[in-house]
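My questions all concern the structure below.
A single protein chain has been omitted; all remaining protein chains appear in their positions.
Residue numbering begins at 1 within each chain, and the chains themselves are lettered A and B in the order written.
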Amino acid sequence: MSVYVASILTNMALISFLALSAYLVLVVGVVSFGQQAFFGVGAYVTATVTSIYGGHAVTGVFIGMLSGAACALVLAILTVRLSGLYFAISTLCFAELCRLGLLQVRAPFDIDGRTTGPDGPEGFSNIRWIFEHNYSVQDFLVLTTVCLVALLGLLFLLERSRIMLRARLVGQDSILAQSLGLRPILYRIVFVTLSGGVAGFGGGLFALFNTYIEPNMFGVMLGVHGLAYAVIGGLGAPIGPLIGVAIDIGLLESIRAISAYRMIAFGGLVALLLILLPQGLISPRFVERMRRWRKLFHA
Amino acid sequence: MDFVQTNIDGLLAGSAYALLALGFSLVFGIMRQINLAYGSSLLVGAALAVWLEPILGLGVVGLFLLTVVACVLAGLYVERLCFAPNRGKTGATVPMIASFAIWMQLDEVSSHLLPSRTHNFPGLEIPPMFFGDLYLRGDQIVQFVVAFTSIAALYYLIYKTRFGLLLRATAGNAETAFLLGAPTGRLRLMTFLLAGLLGGISTFLILSADGQVTPLFGLWSTFKGLIAMMIGGVGSLPGAVIGGLLLGLIEAHSSTQFGAEYRDITTFGILFLILIIRPGGIMGVSAYRTGRLAQERI
Partner (left out) sequence: MLDIAGISKNFGGSQVLNDVSLHLRAGDRLGLTGSNGSGKSTLVNIVTGYIEADAGRVTLDTVDLTNRPAWKIARAGIRRSFQSARMLQSATMRHQFRVEMNTTTQGLAAIDAAGLSPYLDHFPSEVPLPILRKAEVVRALVTEPKVLFLDEPSAGFTSEELIEFADFLNAHLSRSTALVLVEHRIDLMRRVATGIKQIGSARSLEDLEFEHA
(Lines give C-alpha, C1' and ligand atoms only; values in the text may rest on other atoms or scores of the structure.)
Protein backbone atom coordinates (compact mmCIF):
# COMPACT_ATOMS: atom_id res chain seq x y z
CA MET A 1 0.00 0.00 0.00
CA SER A 2 1.47 3.34 -0.99
CA VAL A 3 2.26 5.97 1.60
CA TYR A 4 -0.27 8.29 -0.07
CA VAL A 5 -3.18 5.88 0.29
CA ALA A 6 -2.11 4.91 3.80
CA SER A 7 -2.03 8.58 4.74
CA ILE A 8 -5.53 9.20 3.49
CA LEU A 9 -6.91 6.14 5.24
CA THR A 10 -5.19 7.14 8.47
CA ASN A 11 -6.70 10.62 8.26
CA MET A 12 -10.09 9.09 7.67
CA ALA A 13 -9.66 6.88 10.71
CA LEU A 14 -8.50 9.80 12.85
CA ILE A 15 -11.38 12.05 11.95
CA SER A 16 -13.73 9.13 12.56
CA PHE A 17 -12.93 9.48 16.24
CA LEU A 18 -14.16 13.05 16.09
CA ALA A 19 -17.25 12.04 14.15
CA LEU A 20 -18.02 9.29 16.68
CA SER A 21 -17.64 11.77 19.49
CA ALA A 22 -20.20 14.05 17.80
CA TYR A 23 -22.44 11.01 17.35
CA LEU A 24 -22.41 10.19 21.05
CA VAL A 25 -23.62 13.67 21.90
CA LEU A 26 -26.28 13.71 19.17
CA VAL A 27 -27.69 10.43 20.44
CA VAL A 28 -28.71 12.05 23.72
CA GLY A 29 -30.47 14.75 21.81
CA VAL A 30 -28.12 17.71 21.99
CA VAL A 31 -25.81 19.35 19.48
CA SER A 32 -22.24 20.16 20.42
CA PHE A 33 -20.04 22.52 18.43
CA GLY A 34 -17.15 21.92 20.77
CA GLN A 35 -15.88 18.39 20.15
CA GLN A 36 -12.82 19.76 18.37
CA ALA A 37 -11.66 21.22 21.68
CA PHE A 38 -11.50 17.78 23.30
CA PHE A 39 -9.73 16.51 20.20
CA GLY A 40 -7.22 19.33 20.54
CA VAL A 41 -6.75 18.85 24.26
CA GLY A 42 -6.06 15.14 23.67
CA ALA A 43 -3.56 16.10 20.99
CA TYR A 44 -1.68 18.57 23.17
CA VAL A 45 -1.63 16.31 26.22
CA THR A 46 -0.40 13.31 24.23
CA ALA A 47 2.26 15.44 22.58
CA THR A 48 3.37 16.70 25.98
CA VAL A 49 3.53 13.25 27.53
CA THR A 50 5.48 11.67 24.69
CA SER A 51 7.73 14.52 23.61
CA ILE A 52 8.46 16.36 26.84
CA TYR A 53 8.22 13.59 29.37
CA GLY A 54 9.40 10.78 27.14
CA GLY A 55 6.35 8.66 27.78
CA HIS A 56 5.21 5.78 25.63
CA ALA A 57 2.61 6.48 22.95
CA VAL A 58 0.10 4.25 24.71
CA THR A 59 0.47 6.19 27.95
CA GLY A 60 0.30 9.45 26.06
CA VAL A 61 -2.86 8.63 24.16
CA PHE A 62 -4.47 7.16 27.26
CA ILE A 63 -3.81 10.28 29.29
CA GLY A 64 -4.95 12.35 26.31
CA MET A 65 -8.21 10.45 26.34
CA LEU A 66 -8.68 11.07 30.06
CA SER A 67 -7.93 14.77 29.56
CA GLY A 68 -10.51 15.04 26.83
CA ALA A 69 -13.04 13.31 29.05
CA ALA A 70 -12.19 15.57 32.00
CA CYS A 71 -12.65 18.73 29.94
CA ALA A 72 -15.95 17.44 28.64
CA LEU A 73 -17.09 16.60 32.15
CA VAL A 74 -16.25 20.13 33.33
CA LEU A 75 -18.25 21.60 30.46
CA ALA A 76 -21.17 19.26 31.06
CA ILE A 77 -21.35 20.16 34.73
CA LEU A 78 -21.06 23.89 34.15
CA THR A 79 -23.92 23.76 31.67
CA VAL A 80 -26.36 21.51 33.57
CA ARG A 81 -29.13 24.01 33.57
CA LEU A 82 -28.95 25.00 29.92
CA SER A 83 -31.44 23.89 27.33
CA GLY A 84 -30.63 22.84 23.75
CA LEU A 85 -29.67 26.01 21.93
CA TYR A 86 -27.88 27.57 24.88
CA PHE A 87 -25.98 24.37 25.44
CA ALA A 88 -24.91 24.36 21.80
CA ILE A 89 -23.66 27.93 21.94
CA SER A 90 -21.88 27.27 25.22
CA THR A 91 -20.00 24.38 23.63
CA LEU A 92 -18.90 26.71 20.85
CA CYS A 93 -17.78 29.25 23.43
CA PHE A 94 -15.92 26.69 25.46
CA ALA A 95 -14.12 25.34 22.42
CA GLU A 96 -13.04 28.77 21.28
CA LEU A 97 -11.83 29.59 24.78
CA CYS A 98 -9.73 26.41 24.70
CA ARG A 99 -8.27 27.30 21.32
CA LEU A 100 -7.58 30.91 22.26
CA GLY A 101 -6.12 29.72 25.55
CA LEU A 102 -3.77 27.33 23.80
CA LEU A 103 -2.61 30.18 21.56
CA GLN A 104 -1.31 31.87 24.69
CA VAL A 105 0.55 28.85 26.07
CA ARG A 106 4.24 29.16 25.33
CA ALA A 107 6.50 26.59 26.95
CA PRO A 108 9.15 25.53 24.49
CA PHE A 109 11.58 22.82 25.51
CA ASP A 110 14.83 21.78 23.98
CA ILE A 111 15.01 18.01 23.72
CA ASP A 112 17.90 16.29 21.95
CA GLY A 113 18.76 19.48 20.17
CA ARG A 114 15.28 20.01 18.81
CA THR A 115 12.72 22.53 19.86
CA THR A 116 9.48 21.01 21.01
CA GLY A 117 6.66 21.90 23.35
CA PRO A 118 3.66 24.19 22.92
CA ASP A 119 4.62 27.53 21.48
CA GLY A 120 1.42 29.48 20.99
CA PRO A 121 0.59 30.10 17.36
CA GLU A 122 3.90 28.57 16.31
CA GLY A 123 2.48 25.28 17.42
CA PHE A 124 3.95 22.17 18.99
CA SER A 125 6.57 20.71 16.72
CA ASN A 126 8.75 17.64 16.74
CA ILE A 127 6.33 15.12 18.17
CA ARG A 128 8.77 12.43 17.19
CA TRP A 129 7.58 9.28 18.91
CA ILE A 130 6.75 7.44 15.68
CA PHE A 131 10.15 8.29 14.22
CA GLU A 132 11.98 7.21 17.34
CA HIS A 133 10.17 3.90 17.31
CA ASN A 134 10.37 3.27 13.59
CA TYR A 135 6.69 3.37 12.78
CA SER A 136 6.04 3.78 9.10
CA VAL A 137 2.85 5.36 7.83
CA GLN A 138 1.47 1.94 7.08
CA ASP A 139 2.35 0.72 10.59
CA PHE A 140 0.52 3.66 12.09
CA LEU A 141 -2.49 2.98 9.89
CA VAL A 142 -2.66 -0.52 11.32
CA LEU A 143 -2.40 0.86 14.86
CA THR A 144 -5.11 3.45 14.28
CA THR A 145 -7.41 0.96 12.60
CA VAL A 146 -7.02 -1.49 15.46
CA CYS A 147 -7.92 1.25 17.95
CA LEU A 148 -10.90 2.35 15.89
CA VAL A 149 -12.18 -1.20 15.54
CA ALA A 150 -11.77 -1.71 19.29
CA LEU A 151 -13.80 1.44 19.93
CA LEU A 152 -16.48 0.30 17.52
CA GLY A 153 -16.59 -3.01 19.35
CA LEU A 154 -17.13 -1.28 22.67
CA LEU A 155 -19.80 0.94 21.18
CA PHE A 156 -21.47 -2.07 19.62
CA LEU A 157 -21.68 -3.69 23.05
CA LEU A 158 -23.02 -0.45 24.46
CA GLU A 159 -25.71 -0.35 21.77
CA ARG A 160 -27.28 -3.53 23.04
CA SER A 161 -27.42 -2.33 26.61
CA ARG A 162 -30.30 -0.71 28.41
CA ILE A 163 -28.19 2.40 28.94
CA MET A 164 -28.15 3.10 25.21
CA LEU A 165 -31.86 2.43 24.86
CA ARG A 166 -32.55 4.91 27.63
CA ALA A 167 -30.10 7.43 26.20
CA ARG A 168 -31.85 7.25 22.84
CA LEU A 169 -35.19 7.70 24.53
CA VAL A 170 -33.88 10.78 26.30
CA GLY A 171 -32.61 12.06 22.98
CA GLN A 172 -35.76 11.42 21.01
CA ASP A 173 -38.52 12.10 23.50
CA SER A 174 -37.36 13.69 26.70
CA ILE A 175 -40.89 14.12 27.99
CA LEU A 176 -41.62 10.41 27.65
CA ALA A 177 -38.24 9.56 29.17
CA GLN A 178 -38.99 11.61 32.25
CA SER A 179 -42.39 9.98 32.67
CA LEU A 180 -40.54 6.67 32.89
CA GLY A 181 -38.31 7.94 35.65
CA LEU A 182 -35.26 8.74 33.53
CA ARG A 183 -33.28 11.81 34.45
CA PRO A 184 -32.22 13.43 31.15
CA ILE A 185 -29.39 15.59 32.47
CA LEU A 186 -27.58 12.54 33.82
CA TYR A 187 -27.49 10.98 30.39
CA ARG A 188 -26.29 14.21 28.88
CA ILE A 189 -23.42 14.46 31.37
CA VAL A 190 -22.37 10.83 30.90
CA PHE A 191 -22.48 10.86 27.13
CA VAL A 192 -20.80 14.24 26.75
CA THR A 193 -17.99 12.99 29.01
CA LEU A 194 -17.70 9.78 26.98
CA SER A 195 -17.62 11.82 23.80
CA GLY A 196 -14.79 13.90 25.24
CA GLY A 197 -12.81 10.74 25.90
CA VAL A 198 -13.35 9.44 22.39
CA ALA A 199 -12.35 12.78 20.87
CA GLY A 200 -9.32 13.05 23.17
CA PHE A 201 -8.18 9.59 22.17
CA GLY A 202 -8.43 10.45 18.48
CA GLY A 203 -6.66 13.74 19.08
CA GLY A 204 -3.79 11.94 20.76
CA LEU A 205 -3.33 9.63 17.79
CA PHE A 206 -3.60 12.64 15.50
CA ALA A 207 -0.76 14.42 17.28
CA LEU A 208 1.47 11.39 16.96
CA PHE A 209 0.68 10.96 13.28
CA ASN A 210 0.98 14.59 12.28
CA THR A 211 4.13 15.22 14.39
CA TYR A 212 3.11 18.88 14.47
CA ILE A 213 0.03 20.50 15.95
CA GLU A 214 -1.09 24.07 16.46
CA PRO A 215 -4.21 25.56 18.06
CA ASN A 216 -5.80 26.78 14.83
CA MET A 217 -6.08 23.21 13.60
CA PHE A 218 -8.77 22.76 16.23
CA GLY A 219 -11.18 25.48 15.19
CA VAL A 220 -14.92 25.46 14.81
CA MET A 221 -14.87 24.17 11.25
CA LEU A 222 -13.24 20.93 12.35
CA GLY A 223 -16.04 20.31 14.80
CA VAL A 224 -18.66 21.23 12.22
CA HIS A 225 -17.19 18.66 9.85
CA GLY A 226 -17.35 15.98 12.54
CA LEU A 227 -20.97 16.85 13.20
CA ALA A 228 -21.78 16.75 9.50
CA TYR A 229 -20.33 13.24 9.18
CA ALA A 230 -22.37 11.98 12.11
CA VAL A 231 -25.51 13.62 10.80
CA ILE A 232 -25.29 12.41 7.23
CA GLY A 233 -24.11 8.96 8.23
CA GLY A 234 -26.93 8.55 10.67
CA LEU A 235 -27.47 8.11 14.38
CA GLY A 236 -28.70 4.53 14.28
CA ALA A 237 -25.37 2.82 14.75
CA PRO A 238 -21.70 3.77 15.26
CA ILE A 239 -20.95 2.79 11.68
CA GLY A 240 -23.04 5.79 10.60
CA PRO A 241 -20.44 8.51 11.28
CA LEU A 242 -17.80 6.38 9.57
CA ILE A 243 -19.95 6.24 6.47
CA GLY A 244 -20.20 10.01 6.62
CA VAL A 245 -16.42 10.26 6.70
CA ALA A 246 -16.15 7.79 3.84
CA ILE A 247 -18.56 9.78 1.71
CA ASP A 248 -16.62 12.99 2.13
CA ILE A 249 -12.96 12.04 2.34
CA GLY A 250 -13.30 8.73 0.54
CA LEU A 251 -15.83 9.18 -2.20
CA LEU A 252 -15.95 12.87 -2.95
CA GLU A 253 -12.23 13.36 -2.65
CA SER A 254 -11.50 10.56 -5.08
CA ILE A 255 -13.77 11.89 -7.84
CA ARG A 256 -11.39 14.28 -9.52
CA ALA A 257 -14.10 16.48 -11.02
CA ILE A 258 -15.54 17.13 -7.57
CA SER A 259 -12.52 17.16 -5.32
CA ALA A 260 -11.77 20.84 -5.85
CA TYR A 261 -15.34 21.62 -4.92
CA ARG A 262 -15.65 18.98 -2.23
CA MET A 263 -17.23 21.11 0.47
CA ILE A 264 -19.68 22.59 -1.98
CA ALA A 265 -20.77 19.10 -2.97
CA PHE A 266 -20.72 17.66 0.54
CA GLY A 267 -22.52 20.57 2.17
CA GLY A 268 -25.23 20.47 -0.45
CA LEU A 269 -25.47 16.71 -0.13
CA VAL A 270 -26.01 16.90 3.62
CA ALA A 271 -28.69 19.57 3.32
CA LEU A 272 -30.50 17.64 0.59
CA LEU A 273 -30.24 14.36 2.44
CA LEU A 274 -31.73 15.89 5.56
CA ILE A 275 -34.82 16.79 3.61
CA LEU A 276 -35.40 13.18 2.64
CA LEU A 277 -33.83 11.38 5.59
CA PRO A 278 -33.75 13.69 8.58
CA GLN A 279 -32.14 11.01 10.70
CA GLY A 280 -29.32 10.29 8.27
CA LEU A 281 -28.54 7.25 6.19
CA ILE A 282 -28.16 4.72 9.00
CA SER A 283 -31.09 5.99 11.07
CA PRO A 284 -32.26 4.24 14.26
CA ARG A 285 -35.34 3.08 12.42
CA PHE A 286 -33.24 1.67 9.61
CA VAL A 287 -31.11 -0.29 12.04
CA GLU A 288 -34.17 -1.68 13.77
CA ARG A 289 -35.61 -2.68 10.42
CA MET A 290 -32.39 -4.48 9.56
CA ARG A 291 -32.51 -6.36 12.86
CA ARG A 292 -36.10 -7.34 12.19
CA TRP A 293 -35.20 -8.54 8.71
CA ARG A 294 -32.37 -10.62 10.03
CA LYS A 295 -34.66 -12.17 12.62
CA LEU A 296 -37.23 -13.15 10.04
CA PHE A 297 -34.47 -14.47 7.86
CA HIS A 298 -33.20 -16.74 10.61
CA ALA A 299 -36.66 -17.90 11.71
CA MET B 1 -10.75 61.42 27.47
CA ASP B 2 -9.31 58.02 26.68
CA PHE B 3 -12.35 56.46 28.32
CA VAL B 4 -14.73 58.48 26.18
CA GLN B 5 -12.75 57.67 23.03
CA THR B 6 -12.91 53.95 23.81
CA ASN B 7 -16.63 54.16 24.38
CA ILE B 8 -17.17 55.97 21.10
CA ASP B 9 -15.07 53.44 19.21
CA GLY B 10 -17.01 50.67 20.88
CA LEU B 11 -20.40 52.09 20.07
CA LEU B 12 -19.48 52.76 16.47
CA ALA B 13 -18.26 49.21 15.96
CA GLY B 14 -21.19 47.91 17.97
CA SER B 15 -23.73 49.42 15.62
CA ALA B 16 -22.62 47.01 12.91
CA TYR B 17 -22.74 44.09 15.34
CA ALA B 18 -26.27 45.13 16.23
CA LEU B 19 -27.36 44.65 12.64
CA LEU B 20 -25.75 41.21 12.51
CA ALA B 21 -27.40 40.24 15.76
CA LEU B 22 -30.74 41.46 14.45
CA GLY B 23 -30.38 39.13 11.51
CA PHE B 24 -30.01 36.14 13.84
CA SER B 25 -32.64 37.38 16.27
CA LEU B 26 -35.27 37.96 13.60
CA VAL B 27 -35.01 34.39 12.42
CA PHE B 28 -34.92 32.98 15.93
CA GLY B 29 -37.52 35.29 17.38
CA ILE B 30 -40.08 34.71 14.65
CA MET B 31 -39.30 31.21 13.51
CA ARG B 32 -37.55 29.70 16.54
CA GLN B 33 -34.74 28.62 14.20
CA ILE B 34 -31.04 29.34 14.23
CA ASN B 35 -29.58 30.00 10.82
CA LEU B 36 -25.95 29.02 11.12
CA ALA B 37 -25.35 29.72 7.46
CA TYR B 38 -26.10 33.42 8.02
CA GLY B 39 -22.50 34.57 8.34
CA SER B 40 -21.26 32.68 5.34
CA SER B 41 -24.27 33.77 3.28
CA LEU B 42 -23.16 37.33 3.94
CA LEU B 43 -19.62 36.42 2.94
CA VAL B 44 -20.90 34.90 -0.29
CA GLY B 45 -22.92 38.04 -0.93
CA ALA B 46 -19.84 40.20 -0.45
CA ALA B 47 -17.75 37.85 -2.57
CA LEU B 48 -20.27 37.92 -5.40
CA ALA B 49 -20.47 41.68 -5.24
CA VAL B 50 -16.71 42.10 -5.29
CA TRP B 51 -16.44 39.62 -8.12
CA LEU B 52 -19.18 41.26 -10.23
CA GLU B 53 -18.43 44.89 -9.57
CA PRO B 54 -15.43 45.28 -11.88
CA ILE B 55 -17.40 43.58 -14.62
CA LEU B 56 -20.35 45.91 -14.23
CA GLY B 57 -18.29 48.91 -13.20
CA LEU B 58 -20.86 50.58 -10.98
CA GLY B 59 -18.71 52.26 -8.38
CA VAL B 60 -19.21 52.32 -4.65
CA VAL B 61 -22.96 52.89 -4.62
CA GLY B 62 -23.36 50.08 -7.11
CA LEU B 63 -21.22 47.87 -4.91
CA PHE B 64 -23.46 48.66 -1.96
CA LEU B 65 -26.57 47.67 -3.88
CA LEU B 66 -24.87 44.57 -5.28
CA THR B 67 -23.80 43.49 -1.81
CA VAL B 68 -27.25 43.90 -0.35
CA VAL B 69 -28.97 42.13 -3.23
CA ALA B 70 -26.45 39.29 -3.21
CA CYS B 71 -26.81 38.82 0.54
CA VAL B 72 -30.57 38.73 0.25
CA LEU B 73 -30.37 36.16 -2.53
CA ALA B 74 -27.96 34.04 -0.52
CA GLY B 75 -30.37 34.18 2.40
CA LEU B 76 -33.16 33.09 0.09
CA TYR B 77 -31.11 30.11 -1.02
CA VAL B 78 -30.50 29.06 2.58
CA GLU B 79 -34.16 29.46 3.48
CA ARG B 80 -35.38 27.40 0.57
CA LEU B 81 -32.89 24.61 1.08
CA CYS B 82 -32.69 24.29 4.84
CA PHE B 83 -35.73 25.84 6.47
CA ALA B 84 -38.63 25.61 4.08
CA PRO B 85 -38.71 21.84 3.59
CA ASN B 86 -37.90 20.89 7.16
CA ARG B 87 -40.57 22.65 9.14
CA GLY B 88 -42.61 21.11 11.91
CA LYS B 89 -42.18 17.42 12.17
CA THR B 90 -38.47 17.25 12.75
CA GLY B 91 -38.26 20.11 15.20
CA ALA B 92 -35.76 22.93 15.23
CA THR B 93 -32.59 20.84 15.20
CA VAL B 94 -32.65 19.43 11.68
CA PRO B 95 -32.88 22.78 9.86
CA MET B 96 -30.08 24.11 12.06
CA ILE B 97 -27.93 21.11 11.16
CA ALA B 98 -28.73 21.57 7.48
CA SER B 99 -27.77 25.21 7.84
CA PHE B 100 -24.32 24.41 9.10
CA ALA B 101 -23.79 22.07 6.17
CA ILE B 102 -24.59 25.03 3.93
CA TRP B 103 -22.23 27.15 6.05
CA MET B 104 -19.43 24.81 4.96
CA GLN B 105 -20.65 24.94 1.39
CA LEU B 106 -20.93 28.71 1.07
CA ASP B 107 -17.56 29.19 2.73
CA GLU B 108 -15.99 27.18 -0.04
CA VAL B 109 -17.98 28.99 -2.73
CA SER B 110 -16.58 32.24 -1.37
CA SER B 111 -13.02 31.00 -1.38
CA HIS B 112 -13.42 30.06 -5.02
CA LEU B 113 -14.77 33.51 -5.86
CA LEU B 114 -12.03 35.20 -3.83
CA PRO B 115 -9.01 32.97 -4.04
CA SER B 116 -6.48 35.34 -2.46
CA ARG B 117 -6.11 35.76 1.28
CA THR B 118 -7.55 39.22 1.08
CA HIS B 119 -9.39 41.28 -1.49
CA ASN B 120 -9.78 44.96 -1.77
CA PHE B 121 -13.16 46.28 -0.75
CA PRO B 122 -13.51 49.91 -1.76
CA GLY B 123 -14.17 52.22 1.16
CA LEU B 124 -16.32 55.28 1.34
CA GLU B 125 -13.37 57.68 1.49
CA ILE B 126 -14.80 59.96 4.12
CA PRO B 127 -12.31 62.02 6.09
CA PRO B 128 -12.15 61.55 9.86
CA MET B 129 -13.54 64.14 12.21
CA PHE B 130 -12.06 65.67 15.28
CA PHE B 131 -13.89 66.97 18.30
CA GLY B 132 -11.24 68.36 20.58
CA ASP B 133 -9.23 65.33 21.65
CA LEU B 134 -11.67 62.87 20.19
CA TYR B 135 -10.95 61.14 16.93
CA LEU B 136 -13.86 59.82 14.89
CA ARG B 137 -13.44 57.81 11.73
CA GLY B 138 -15.72 59.22 9.05
CA ASP B 139 -16.78 55.90 7.61
CA GLN B 140 -17.58 54.54 11.05
CA ILE B 141 -19.85 57.50 11.67
CA VAL B 142 -21.63 56.75 8.42
CA GLN B 143 -21.82 53.12 9.57
CA PHE B 144 -23.43 54.19 12.82
CA VAL B 145 -25.93 56.49 11.13
CA VAL B 146 -26.90 53.98 8.47
CA ALA B 147 -27.16 51.21 11.04
CA PHE B 148 -29.48 53.16 13.26
CA THR B 149 -31.56 54.38 10.34
CA SER B 150 -32.03 50.75 9.37
CA ILE B 151 -32.90 49.84 12.94
CA ALA B 152 -35.43 52.65 13.06
CA ALA B 153 -36.93 51.49 9.79
CA LEU B 154 -37.11 47.96 11.15
CA TYR B 155 -38.79 49.21 14.29
CA TYR B 156 -41.41 50.97 12.22
CA LEU B 157 -41.92 47.86 10.12
CA ILE B 158 -42.28 45.52 13.07
CA TYR B 159 -44.37 47.66 15.38
CA LYS B 160 -46.33 49.94 13.11
CA THR B 161 -47.35 47.90 10.11
CA ARG B 162 -49.76 45.06 9.55
CA PHE B 163 -46.96 42.90 8.21
CA GLY B 164 -45.07 43.47 11.43
CA LEU B 165 -48.15 42.52 13.37
CA LEU B 166 -48.32 39.20 11.53
CA LEU B 167 -44.66 38.62 12.27
CA ARG B 168 -45.11 39.29 15.96
CA ALA B 169 -48.17 37.11 16.11
CA THR B 170 -46.23 34.27 14.56
CA ALA B 171 -43.28 34.82 16.84
CA GLY B 172 -42.54 31.72 18.83
CA ASN B 173 -45.79 30.03 18.00
CA ALA B 174 -45.83 29.43 14.31
CA GLU B 175 -48.22 26.51 14.61
CA THR B 176 -50.98 28.52 16.20
CA ALA B 177 -50.45 31.40 13.84
CA PHE B 178 -50.74 28.99 10.95
CA LEU B 179 -53.98 27.61 12.28
CA LEU B 180 -55.28 31.12 12.64
CA GLY B 181 -54.63 31.81 9.00
CA ALA B 182 -51.26 33.50 8.99
CA PRO B 183 -49.26 32.69 5.84
CA THR B 184 -46.34 31.28 7.81
CA GLY B 185 -44.45 30.05 4.78
CA ARG B 186 -44.40 33.47 3.23
CA LEU B 187 -43.70 35.10 6.57
CA ARG B 188 -40.68 32.90 7.10
CA LEU B 189 -39.44 33.81 3.65
CA MET B 190 -39.91 37.50 4.38
CA THR B 191 -38.11 37.15 7.70
CA PHE B 192 -35.10 35.66 5.96
CA LEU B 193 -35.16 38.36 3.32
CA LEU B 194 -35.27 41.01 6.03
CA ALA B 195 -32.36 39.36 7.80
CA GLY B 196 -30.49 39.26 4.51
CA LEU B 197 -31.22 42.92 3.92
CA LEU B 198 -29.96 43.99 7.32
CA GLY B 199 -27.00 41.66 7.00
CA GLY B 200 -26.14 42.98 3.57
CA ILE B 201 -26.16 46.55 4.82
CA SER B 202 -24.03 45.57 7.78
CA THR B 203 -21.63 43.62 5.59
CA PHE B 204 -21.09 46.55 3.28
CA LEU B 205 -20.54 48.92 6.21
CA ILE B 206 -18.07 46.62 7.95
CA LEU B 207 -16.09 45.68 4.86
CA SER B 208 -15.88 49.17 3.46
CA ALA B 209 -14.67 50.45 6.83
CA ASP B 210 -12.13 47.65 6.87
CA GLY B 211 -11.12 48.19 3.26
CA GLN B 212 -10.90 44.47 2.58
CA VAL B 213 -12.78 41.22 2.54
CA THR B 214 -11.19 37.98 3.67
CA PRO B 215 -12.54 34.41 3.69
CA LEU B 216 -12.61 34.60 7.49
CA PHE B 217 -15.48 37.07 7.38
CA GLY B 218 -18.05 34.28 7.35
CA LEU B 219 -16.92 32.78 10.64
CA TRP B 220 -16.23 36.21 12.09
CA SER B 221 -19.69 37.60 11.38
CA THR B 222 -21.32 34.39 12.62
CA PHE B 223 -19.52 34.72 15.93
CA LYS B 224 -20.20 38.43 16.31
CA GLY B 225 -23.87 38.05 15.50
CA LEU B 226 -24.38 35.04 17.76
CA ILE B 227 -22.49 36.52 20.68
CA ALA B 228 -24.26 39.87 20.44
CA MET B 229 -27.60 38.10 20.22
CA MET B 230 -26.84 35.93 23.26
CA ILE B 231 -25.69 38.89 25.34
CA GLY B 232 -28.87 40.75 24.63
CA GLY B 233 -31.15 37.76 24.89
CA VAL B 234 -31.93 35.27 22.16
CA GLY B 235 -34.75 36.24 19.87
CA SER B 236 -35.27 39.65 21.37
CA LEU B 237 -34.96 42.48 18.85
CA PRO B 238 -34.20 45.22 21.37
CA GLY B 239 -31.83 42.69 22.95
CA ALA B 240 -29.99 42.32 19.66
CA VAL B 241 -29.38 46.04 19.43
CA ILE B 242 -28.30 46.32 23.06
CA GLY B 243 -26.18 43.21 22.73
CA GLY B 244 -24.47 44.51 19.63
CA LEU B 245 -23.60 47.82 21.21
CA LEU B 246 -22.45 46.13 24.40
CA LEU B 247 -20.26 43.74 22.45
CA GLY B 248 -18.66 46.69 20.71
CA LEU B 249 -18.03 48.35 24.06
CA ILE B 250 -16.63 45.17 25.62
CA GLU B 251 -14.25 44.69 22.72
CA ALA B 252 -13.11 48.29 22.71
CA HIS B 253 -12.44 48.29 26.44
CA SER B 254 -10.65 44.98 26.53
CA SER B 255 -8.51 46.07 23.60
CA THR B 256 -7.54 49.17 25.53
CA GLN B 257 -6.97 47.36 28.83
CA PHE B 258 -5.48 44.06 27.78
CA GLY B 259 -4.31 44.59 24.25
CA ALA B 260 -5.76 43.34 21.00
CA GLU B 261 -4.45 39.84 21.61
CA TYR B 262 -6.80 39.20 24.51
CA ARG B 263 -9.83 40.79 22.95
CA ASP B 264 -11.39 37.57 21.72
CA ILE B 265 -10.68 35.65 24.90
CA THR B 266 -12.42 38.39 26.88
CA THR B 267 -15.42 38.32 24.58
CA PHE B 268 -15.87 34.56 24.70
CA GLY B 269 -15.12 34.49 28.40
CA ILE B 270 -17.84 37.03 29.12
CA LEU B 271 -20.31 35.19 26.91
CA PHE B 272 -19.56 31.90 28.63
CA LEU B 273 -20.09 33.53 32.04
CA ILE B 274 -23.37 35.02 30.87
CA LEU B 275 -24.49 31.62 29.63
CA ILE B 276 -23.73 30.02 32.94
CA ILE B 277 -25.11 32.74 35.17
CA ARG B 278 -27.85 34.38 33.17
CA PRO B 279 -28.34 32.67 29.82
CA GLY B 280 -31.41 34.70 29.10
CA GLY B 281 -29.15 37.65 28.51
CA ILE B 282 -29.97 41.24 29.27
CA MET B 283 -33.60 40.95 28.32
CA GLY B 284 -33.98 37.87 30.49
CA VAL B 285 -35.34 35.46 27.93
CA SER B 286 -36.38 32.13 29.40
CA ALA B 287 -33.54 29.69 28.94
CA TYR B 288 -33.66 26.86 31.41
CA ARG B 289 -34.51 23.33 30.51
CA THR B 290 -37.75 23.15 32.38
CA GLY B 291 -39.21 26.35 30.94
CA ARG B 292 -40.19 24.96 27.59
CA LEU B 293 -42.27 22.03 28.74
CA ALA B 294 -45.15 24.24 29.68
CA GLN B 295 -45.47 25.34 26.08
CA GLU B 296 -45.45 21.91 24.50
CA ARG B 297 -48.70 20.17 24.08
CA ILE B 298 -48.40 16.87 25.89
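Everything that follows uses one rule, which is that a contact is a pair of C-beta atoms (placed from the backbone, for glycine too) under 8 Å apart; a residue touches a chain by one contact, two chains touch by 3 or more.
Computed from a prediction, not measured in an experiment: that's the story for all the values here.
Asker: Consider the whole complex, including the chain that is not shown, and state which of A:H56, A:H133 or A:R285 touches that chain.
Answerer: A:R285
Asker: Which one, A:R166, A:R188, A:H225 or A:R262, makes contact with the chain that was left out?
Answerer: A:R166
Asker: Spell out the interface residues on chain A facing the chain that's missing from view.
Answerer: 162, 165-166, 168-169, 172-173, 175-184, 236, 279, 283-285, 288, 292, 295
Keep in mind that, in the parts below, only the chains that are shown with their structure count from here on.
Asker: Calculate how many whole Å lie between the centre of chain A and the centre of chain B, each centre taken as the average of the chain's C-alpha atoms.
Answerer: 30
Asker: Quick check: in the complex, which residue numbers of chain A touch chain B?
Answerer: Against chain B, chain A makes touches at 31, 78-79, 81-86, 89-90, 92-94, 96-97, 100-101, 104, 175, 184-185, 219-221, 224-225, 227-228, 231-232, 261-264, 266-272, 274-275, 278.
Asker: Help me check something: in the complex, which residues belonging to chain B touch chain A?
Answerer: Touch residues, chain B against chain A: 34, 81-82, 85-86, 90, 92-94, 96-109, 112, 219, 223, 226, 230, 234, 261, 264-265, 268-269, 271-272, 275-276, 279, 287-289, 291-293, 296, 298.
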